[in-house]
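Yeah, one chain of the complex is gone here, protein chain that is, but the others are all in their spots.
Let's turn to subunit A:
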Amino acid sequence: MSGAPTSPYEGHVPVLRLGGVLLVTLQGDLYDSAAEQLRQDIGRTVSDSAVGGVVIDLSGVEIVDSFMGRVLSDVAAMTRLLAAQTVVCGMRPAVAITLVELGLTLPGLRTALNAEEAMNLLGATVSALPRRGRREST
């Protein structure tokens, strides 16, 4: 790919922890190495710091392919195993149409219109979950 990153840290996706929620903002293209890194980062953070939910913001993503769809469902399945919920938010219409046309309806994934709604969605369920992290923080 012509625009492929030269350094391994280029295209690195930051994973921010806000209380009991992880916020991941994807922007532009997601390359294989960055996606692998992201999966590991999320997995480690969720298991280490007792996170109840993961919000993946896609509002900066304009082009999507089957690989991206696969990454999203993988992350969702993985966090579910770690007893956390994943909410995808801010998906653009063109991206949604593309994913559906590709046959990736991502049935196990929860979705929200924007990051705020995603936080609300998690806030309701996360507080109800008897999780170590939540108890310590309150």
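The rule we apply is simple: a contact is a pair of C-beta atoms (placed from the backbone, for glycine too) under 8 Å apart; a residue touches a chain by one contact, two chains touch by 3 or more; residues count from 1.
Methods note: contacts and distances are computed from a predicted model.
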Name of the absent chain as recorded in UniProt (options "Cytochrome c oxidase subunit 3", "Urea transport system ATP-binding protein", "FecR protein" or "Regulatory protein"): "Regulatory protein"
Per the touch definition above, residue among A:S33, A:S47 or A:T111 touching the missing chain: A:T111
Contact residue for the chain not shown (choose from A:I42, A:V75 or A:V88): A:V88
Positions on subunit A where the hidden chain makes contact: 88-93, 95-97, 99-101, 105-107, 109, 111-114, 117-118
